[in-house]
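Excluded from the complex is one protein chain; the other protein chains are retained at their positions.
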Amino acid sequence: MLKIKKIEIEGFRGFTQKTPIEFENPITLLYGGNHQGKSSVVNSIEWCLYGDECIGEKSGIRERVGTGEMAWRVVNDNSEKAQVKLEIEGESGLFTITRAEVKGKGKKGKSLKVSLPNGIEKEEEEAEKELVKILRVSFKDFATTVYQHQEAIHDFVIQKPSEQSDVMDRLLGLSDYRNILDGIKRSDIQKIQKEITEEFNKFQIRVQEAIKIRQNDLEDKKSKAKGKGLDEEDLNENKLLKLAQSTIKDIDNFARLLGLKAVPIPALSYSKNSESFITGIKNECNRLWAESPDIKEQSEKQKNRSEIVSLKSKFETQYHNFKAKEKELNDFEIENGNKDEINEKIRKIADEIEAIDREINRISPKAKLVEEGISILTSAAPPEADLCPLCGKKVPGLIEHLQKEWEEIIKTKVEELNKQQRDLNKKKSDLERLNKEYIRLVEDAQREKEGLKKAINNISGFLRKEFSEKDDPAAILSVEIKNIDLRLKEIEDAIKSKRATIDGILERLDMIKLLYEILLLKNKLEQINQIQSTDTYQTQEKIRTDVSNLIRDVEKLGKIIKSCMLREAEQRIDLTRSSIDYYFRKITCNSAFQTLGIKVEEDKKTGGNLYIFEDQDGKRPIPILSQGDLNSLALSIFLGLAKTSEDSHPLGFIVMDDPSQSLDSQEKSRLVEIINEIGDIKSIIVSTMDSELQQLLKNGITKVKSIYKFSDWALTSGPKISKET
Amino acid sequence: MKSETLELLQMLQKKFGIKGTPSGPFGKIIQKLLALSFHEMGCTNIIERGVQGVDIDITFESNQKFAFEVKTTKKLAIHITPDNVQSLLDRTHDGYQPIIAVLRLAPFENWILAKIPIDEMPTGKIRIEKLRAYRMNYLENKLNPKFEIVVRKHFTGVCNRGEQYLKEHLRKVGIAIHDN
Partner (left out) sequence: MGFKEKVQDKIKEDKLRSLWHEICESYEQGGIAQIKASLDSQVDKIKKDYMQQLEDLKKMI
């Protein structure tokens, strides 16, 4: 049994200065008004033993749930550090537990040290582990079997039956069973089977789809095979090899037909070599075809024909061009005469032009004289105007005469001669232009003639034949084309039958390919069927079976644990029933209850324990109990169990925080009697603000007690604690 | 089972399965095919029941007696009713070992014969996978190949005439049929 000997509190919640409190006596009473630090003492015990477990959501205590400003504070507002040092004495000696927390440092600011009776000290993680070993009580269990926190008991009295059962299990010290069941429940062990099954199911769906696709493909190919004359019984390897064999024979025959020799193609001994076999045969077919004499001749003849057609076309074009030029020249000569005639005309005109020139030259000096004479006479005075500028003779009307001479004879004549000369010059130019035209036509005709000659030479060269003037190259070429066409037709007819042979071979190859694909599909489907017999498949089967076995074992174990838990609950209730009944009836003194019975049975839903409270008539009393009665019931259970909990955990003390809520004076008095009784087996720490209870405890407890009065709490100094003797 | 066998069964299900009827004609057909398979295995005293009681009784090697509750499904779970459990429990009084026989219609699935102690027999929706821990491998290895043969052999007959065909055949080979 572990009992608290002493605690030293500094900087923790309501405490600022280092404050020791001794728990040397069986009963310790902490009393004082609200907010004087009493609960801080009780909390410090919790916190020292359990650290962060007693804070926040995990604690299960609603007032300690909150964050930020609402967080349940460990470090006093006026301190930088909280430290609690707890001395606990057991059979092996004294344990000292020191826990500290520095404000604002988070995890780094927290520390724990555990000193063992043998002097060994452990810190941090090691210390936490050691503490678990020493206490063997989880915080939740502590909060319901050691520390009578109002809230935990309150939950018991108002919560649903399944949650009441949870509290009852803990009260009865069955938390190890519950924790183990909880640990198993939280694990992924139940999930794994579902996950594995779903994954395998997805695989099965994939397999089904793969089979369906291949089966559809197979049906399609079988249908095509049937169209090619292959029945169901032909769809096998033997048939494929036979087809391959006959194809090789066909190729040999074909080569012979062409007068060639086939390249030896290895026989197909396994269907898996089909693709390379098919390629080999196709290549050989192409080769034989290309080298076939008929094909070669056909190719050559076609080439020749193309050439001849081209030569003929060129010749005809050239001939046409030449003839056109020749006609043009002829037409020109007819119209304009030939070169000599044109030249003759030019010469004549040139002579005429020269004659006119002479005449003009003859007339011109006289014209000049007359002109000058007119000018002199015009400018002279009237009497002199009639004087001849040459001989000086007077001739009346000389100017008029000269002017008349100029106008009518000279000017007119000269103008006429000039006009004639101009006309003749024009004619001459035209004739010269015609001459040039003529020369050009002659040259063109010559050029075309040369071209024609060249075309004829090309034909001659191609045909290796000399032409005489009587030969018509175009006609000769036409005859050649006709001969070639006749020959090509003969070749085509010969090739047709050979083409049918090769088509037959290619058709056979298609059948082989189709058959091969069918065999591949069948093989694949068979492989899929055979998956079940592979080691991999068997291994996954084994894993699934192992998982099933593991889950079954875990479930079996779970049932055994629950059965043990039930049996133990029954045993403890058997031990405690009378105490609880006794305490309840003693505290409440309610005449309606002659007995309060508790029984436990298996919860059909969860397999866990279900606790049922009954009165003497077998009725369930909880729905009709008053608040005071419920609290009394909660206290009775707590105290009854406290009395009998020696086996469930090693903590030999209990803490009661404000136990007298809703109790009247009589009930408080009876409670004190009970506390006195329990003081025989456990140390009791009672914290209360209830002055009535405090007095009752002072006067009613017959055990040695320590009484601490809490008062005058101040922010800087904490509570003022005085120990009463 | 082989994909070909599965295909045949799926065709039968398409023809004879009725949605929303747990023991529709298809289920009964499978049950009868199972009974025939037991016969092929050399089992004796085979009784096949259409309505009340366990679905099939057999006597196997060394006079081992087994009572089967037969379930066929495409899903991942089966339903075991309190009546199923009661029927099996009733047979245990006559020395029969209770077995849940499950066939899931999916690739690679075979009959699962789960011998669950009657006091552990669960009710409600049970994942088939859970039954693996109780499999009777020896009996399954004997049964599954025979079942494949039986399905292929009787497929056409069943397709054409359904349950009636099988009833006639069961009687012919000496399997007792209890339909009332």
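Some points to look at:
We just call them A and B in the order they show up, numbering each chain from 1.
Keep this in mind: contacts are C-beta pairs under 8 Å (C-beta built on N, C-alpha and C of every residue); 3 or more make two chains touch, one makes a residue touch a chain.
All values reported here derive from a predicted model rather than from experimental measurement.
Among the displayed chains, contact with the absent chain in the complete complex occurs for A.
If you put the hidden chain back, the residue from A:176, A:217, A:405 or A:471 that touches it is A:176.
Touching the chain that is not shown, out of A:395, A:479 or A:557: A:557 (per the contact rule at the top).
Across A:285, A:445, A:528 or A:587, the residue that sits in touch with the chain not pictured is A:528. If you put the hidden chain back, the residue from A:290, A:475, A:543 or A:592 that touches it is A:543.
On the side of chain A, the interface with the absent chain consists of residues 129, 132-133, 138, 174, 176-177, 179-180, 182-184, 186-189, 191-192, 195-196, 199-200, 203, 206-207, 210, 527-528, 531, 534, 536-537, 539-540, 543-544, 546-547, 549-550, 553-554, 556-557, 560-561, 563-564, 567-568, using the contact rule stated above.
To be clear about the criterion, only the chains that are shown with their structure count from here on.
The geometric centre of chain A is 45 Å away from that of chain B, both derived from CA atoms. Chain contact summary for the complex, chain B toward chain A: residues 2-4, 76, 106-109, 127-135. On the chain A side of its complex with chain B, the touching residues are 193-194, 196-198, 201, 204, 207-208, 211, 525, 528-529, 531-532, 537, 544-545, 547-549, 551-552.
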